[in-house]
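Only one protein chain is missing from this complex, and each of the others stays in its spot.
Going by the order they are written in, the chains are A and B; count residues from 1 in each one.
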Amino acid sequence: MALFIGKRLVGMLVTLLVASFLVYGALYVAPGSPLAFILGHRGATAATIAAVKAQYHLNDSFPVAYWRWLLGVVQGNFGQSYVQNESVVDVLKPRVVTSLFVVSYASLLIFVFGIGSGALASLGPKRLRPAVLVVVTVAMAVPAFVWAVVLIIVFGLDLGWFPTLGQGSGFFGDLYHLSLPAFALALSAVAFMSRVTAAAVDHELKSEHVETARARGIPERLVVRKHVLRNAWIPVSTVAGLSVASLIAGDAIVEVAFGLNGVGSLLVQSVEAKDFPVVQMIVLLLAGVFVVVNMIVDVGYALADPRVRIGASPQ
Amino acid sequence: MSDPLLAIRDLSLGLRVDGAMRPILENVNLTMSRGEAFGLVGESGSGKSMTVRCITRLLPPGAAVGGEIVLNGRSILPMSRRELRQVRAQSVQMIFQDPRAHINPVRTVGDFLTEALRSVQGFNAKVAEKRVIEILESVWISDPKRRLKQYPHELSGGLLQRVMIASALAAEPELLIADEATTSLDVTTQAEVVALLDELRRERKLGLLFITHDLELAAAICDRTGVMYAGSLVEVQRSATLHERPLHPYTLALLAARPSLAQRARLMTVAGSPVSLAEAPPGCPFVPRCAYQQPECHAARPRPRPFGEGETACLRVGDVLSTSRTLQDEVPS
Partner (left out) sequence: MSEYAGGTWAPVGLYAGTLGRVARRLARHDPILMIAALVLVLVVLGVVLAPLLAPYHPNQIDLTATYQGPSTMHLFGTDALGRDIFSRVLYGGRAPLLGSALIVLIATGSGVVLATTAVWLGGGIDSFLSRAFDIGFAFPGLLLAILAVGVFGTGLVAPVCALAVAYTPYIARTTRSVALRERTKPYVEACSVQGLSGLAICLRHILPNVFPFVMVQATVSFGYAMIDLASLSFLGLGVQPPGSDWGLMVSEGQPAILAHHPEESLFAGLAIVLTVIAVVMVGERRGALLASEAR
């Protein structure tokens, strides 16, 4: 088990290194010199130019520069935004909470409604299945920004149940204002999880070990809980974890659609404003979170399935 | 037979496949007494597995069962689900072919063994564990306490099958059904498991219904053997007599097809391939492959009738007997 985690950790670090390499190397691939690219068409004082060169180690050769920059990042030196005249960290800080809230809210929806509806569909009456399948397949194919628009039309315009723009204050204010964005982000993933869960539970219901349990007279509800659901949880939780990871990129879309001040909308604004230092760090940060979540999913899978946790060694 | 353990009368079965009803079994009649070992032999499609599944009603949804099954004086087919669960938990236990598929891989062996005891019979965990350890010892598994904490994938196939047997014994059943229990094991392990089943059966006076496609294996362990073809029983006899004097062309062909160490003659094969009930022609189902067929065999499907100490469904049993006598004379004993 320790070996398993060790290997995964190493893989994670390698991926992060590659991501950081990509993000740093992009400077050199971009049109114009790295210096010009970062400063854009904005006029710059000699002091600023010196600061940029120091931050990105532009006077050093590429490998050295990359390494030094990376060390700086690891120590928390995220650089400076020359568009907003603040350090990148300061620009990011107020926005992290909003993004975290939306993504967590959406994740909760995926786990509760996605997995729940799938399990119910599989264990419940068969007659509804074809209709449910159609609805789910359609919902899966609708991109988050279209969901956002639909939700705005239905709930903001027609029904007026939820606010469609801006953020409230305090926890419940947040909950209220961030509900539509969370729904828009989660809906296609909820539909996907529903299908995956129903398929996994179907599969377990037909398996031989469930047949054995029934053959020994174990009451059905116990069979479902201990054998069907418990076994189906393994692939389902893995896919759910990966779905949550994919929310990280989709978050930017709902933030823009609903006018939220989160990390995602900052990313888009910075790209448009050509504020590359901010773009760089946000991409690296989001990639890092994605990688970490993937690793947690992997470890979770190993913990849940004893065949992975304990090596196979028939005696 | 006074108070048989199991009596199957005129059992017929149809399964729902792709919306249509497919006949699987037709008029199967079988009786077993307490402590008897009965071998049910047949090839794939013969319906032997399905027959025993009817006893515990372990059938797919939409199955249509006709006839009567009486176990220990109680009629199985009309039972409520609750009564059926009682029967499944205590009177009859099944052992399946592939233990690895039939035991939940993410739960411990101990959990598997004690589950029925705890949830159906209401034993508390400690008592259940003690009982299970005793049984593990009786199926020749060493260091049982350690095994309880292990997971199925850590045990070899033979060991796992013995765990399956142990779990069946824990319920103290009167009837043990082994559905191709040794087919997926290698030969040495197979011999071990068969020996184990035999000893347990004698010790505990268990009824053993042993399903296999291997005639000789059935003969080794079972008092009587029944041969199934295309959804019905075609012959039932004491095992020893069946091998010396088969009463049905199918049995004869199965016996003749075995390679013999004593004779280096050409291997005999049975022309054609086994059919299921749904594919069988009217009349005797073996007719297309039978060397003894006469016009009367095409009329209706013959039902097994008593013949000597056994039963046979063959209308030309006299011809079959004369052939097997000749074969017997050829084989040096």
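One rule holds in what follows: contacts are C-beta pairs under 8 Å (C-beta built on N, C-alpha and C of every residue); 3 or more make two chains touch, one makes a residue touch a chain.
If you're wondering where the values come from, they're calculated on a predicted model, not measured in any experiment.
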Missing chain: touched chains present in the view: A
Among A:Val103, A:Ala144, A:Val210 or A:Leu260, residue touching the chain not depicted: A:Ala144
Hidden-chain contact residue, picked from the options A:Gly11, A:Gly72, A:Gly116 or A:Pro219: A:Gly11
For chain A, the residues touching the chain missing from this view: 11, 14-15, 18-19, 22-23, 26, 29-31, 137-138, 140-146, 149-150, 152-153, 156-157, 164, 245-246, 248-250, 252-253, 256-257, 267-268, 270-272, 274, 276, 279-280, 283, 286-287, 290-291, 294
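In this section, only the chains that are shown with their structure count from here on.
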Centroid distance [mean C-alpha coordinates] between chain B and chain A, Å: 54
Sites on chain A touched by chain B in the complex: 207-209, 211-219, 222, 226-227, 230-231, 234, 304-307, 310, 312-315
Complex contact set, residues of chain B against chain A: 56, 58, 84-90, 93-94, 96, 98, 101-107, 115-116, 119-120, 151, 153-157, 159, 167, 171
